[in-house]
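Shown next, in structure tokens, is the structure this report addresses.
The other protein chains are all here in position, but one chain of the complex has been omitted.
Read from first to last, the chains carry the letters A and B; within each, the first residue is number 1.
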Amino acid sequence: MYVASVDELRLKFPGTDTLLFEDVSVSFTKGEKVLLLGPSGCGKSTLLQVLSGIIPHSLDVPMKAKHVRIPDNWGYVFQDPDSQFCMPFVDEEIAFALENIGVPREQMKERIEQLLQAVDLSVPPHTNIHTLSGGMKQRLALASVLALEPDVLFLDEPTAMLDDEGTELIWKTVKRIAHDKTVIIVEHKIEHVLDFVDRIILFNDAGEIVADGETSTIFHMYKSFIASNGIWYPGVWEDYLQQKKKRATNEERQEIIRLHEFRGYRKKDVKIHVPKAQVQKGEWIAITGKNGAGKSTFLHALMKLIPTDGEYEVEGERLAQTKQLARKIAFVFQNPEFQFVTNSVWDELAYSLRLAKRGEQEITEKVEEMLKRFHLEAQRAQHPYQLSMGQKRRLSVAAAIIGGQQLLLLDEPTFGQDAKNTFALLELLESYREQGTTIMMVTHDEQIVNHFATRRWVIENGKLVREETVIMEEGEMRCEIGYSLS
Amino acid sequence: MQKGLKLTDILTTVVISIVFGIVYKLWGPFYYFVKPFGLHIDQLIYGMWFIAATVAFLIIRKPGVALLAEIAASSGEFIMGSEWGLEVLLYGVVQGLFAEVAFAAFRYKRFDLFVVSLAAIGSTIGSLIMDFYKGYIEALAPWNLALFLLARFVGAVLISGVFASSLVKALEATGVTQLVRSASKEDFDQLNR
Partner (left out) sequence: MRLDIRYRETWLHQTNPTFKLLVMLSVFLLVLFVHNPNVLINLSLGLLLLFFFYTGYPMKHLVLFFLPFFVIFVSTASSMTFFGQGTTTWVRWGLVHITKESFFRGMHLGFRALSFALLGLLFSLTTRPVYLFYSLMQQLKVKPKYAYSFLAGVRLIPVMLEEFQTVQNALKVRGADEGGPVKKMKRYAVPLLSQSIRRAQRIAIAMEAKRFSEAKNRTFYYQIGVSRYDVIFLVTMIGLIGLSYYMASVFPYFPLTDVR
């Protein structure tokens, strides 16, 4: 007997021309741990929503199927840690689930404590959710789903928005609490999932099932398919590095930024302090540090989006205003949408040039060049908001740097991206760096630091505490000074 | 058809409205900044306080949304510490109700500039009724009262009518409104191709 299944599913999103699924059938037996794999946008999450009955009960999406079997008792963890809660405090959020299934009030306090323990979330129950990190939020989401006592767990990319540490903790928790449950997972970062699932279902970008079988068999037989679909599988970096071309070193030594006793303030408190630092032309500086250490604040201070004091020179000049700085420095925010100001990709690229009153001829040439370089030619007429995640990110970088700025600041530009888009973006950035552009980038990804950065700046508690040179040895081998290699 | 609004509709309305609640809150000091210029220039911008109803209705297009939106926006304004205190809640209810009536008059089938402007005028009438009880506006000198009324009506139509429509058009271009509108019959038909 199946716990969840769908037979000959047809589904289509309003406003699109093609069916997302055409006669897809899939079923799951009790206790199975299954991973759905495929390129972004192939409909895996939608399939989870159909299997759980969210479509069509809560979401009005046109679909039909011969037969759908929805599990009696299920729980669903979503991707975005910031949009699955409706209550302000941890205990209230878990209580919300308990209220829905009618748990008597007297038992709630105890249940809440148990659930928090079960997911290893050691905070006082009455903690404001706003103060939790992404990883903690996702464990809270797991706790409130467990409150429903589900037999089947749907996990819809629960770690897409998390750093390595958060990702590992989530899967550790899932493994501990879900061994006796049926678990159906959609995930792009599969390193910590592979030893947990016993079955993989592979989808192609047309929403068809390509393969369905035992984990080890599928993973080995379809490795190149998996690799070409942008999935973060174990060893993806090694494979990538093998085909990556050698990077050109930039021997030019020319100072572009100089900082001395530089401080940035929020509400009169020092939020970032840089005692002394310089950046050379053509460097790629990775800014790392814990959540809330002040990395983004540092970038904001460099753009003078917050009050600052101390010495800060860009190409030997002291600039007081964001507007002046923006002519020399391109800035890419974490959420690209907030930066879009026009209604088409083309206009978005042309925007800064038009603002700078460049000639139409020059604008056209420049925009066309960028469309090509950033692989956005086919999307030129689309609204920026309608692009895919990877395209949006590329557009935001292209639109920021089209003015010819020599310095590029990026706030976690690879956050939540699949492997394919991550590598594509990194290579674009590298191509700019080779031409002499300087890059300063906030990141949590150690691999990016090791393979792309030339230097690492570590920020702790609002202070730049360490600089480490990441140097290249013979060929592609690189190691870091100041770190013991393990 | 399910009875009443669905959770998604309500939540979307409330959340949009709270964005406007923030605008409403910021609008207060602005309004008082403009006021000393005299001649009721402040009334020209009064119409901003009706915009939640029209924008939310244009996005979600369902009965009850305009009223709910105006209540939610004023609650948001209230919670953030509105200069007008409790008053904003009652104004919100009345303004929302009058906008709702305008949309209902066309059986919630029309979403064009005319109906939206009508809703803005409705809200204005609602606000004037409240003012009548609260502020002795009838005691203003006649020329002054006329100017006052004219400014408020014109401002309302411009902001909560014309501007609201064009804002929703811009939002439609982003594709995000697709999420909240019901699927059409054609969409279902295509499943059987």
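In the analysis below, a contact is a pair of C-beta atoms (placed from the backbone, for glycine too) under 8 Å apart; a residue touches a chain by one contact, two chains touch by 3 or more.
Model, not experiment: these values are computed from the prediction.
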Neighbouring displayed chains - absent chain, whole complex: A, B
Residue in contact with the excluded chain [from A:V50, A:M63 or A:V145]: A:V145
Contact partner of the left-out chain, one of A:F13, A:F28 or A:Y76: A:Y76
Absent-chain interface as seen on chain B, which is shown: 5, 7-8, 10-19, 21-22, 28-29, 32, 35-36, 38-39, 55, 59, 68, 72, 75-76, 78-90, 133-136, 139-141, 144, 163, 166-167, 170-171, 174, 176-177, 179-180
Those residues of chain A which, in the complete complex, touch the missing chain: 49, 52, 54, 57-59, 75-76, 78, 80, 82-89, 91-92, 95-105, 108, 129-130, 144-145, 147-148, 300, 303, 305, 322-323, 326, 331, 333, 335, 337-341, 351-352, 355, 385, 399-400
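The definition used in the following text is that only the chains that are shown with their structure count from here on.
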Distance between the centres, which are taken as Cα means, of chain B and chain A, whole angstrom: 36
Touching residues (chain side chain B, partner chain A) in the complex: 6-8, 170, 173-176, 178, 181-184, 187-188, 190-193
Chain A residues within the chain B interface of the complex: 10-15, 19, 58-64, 343, 383, 385-386
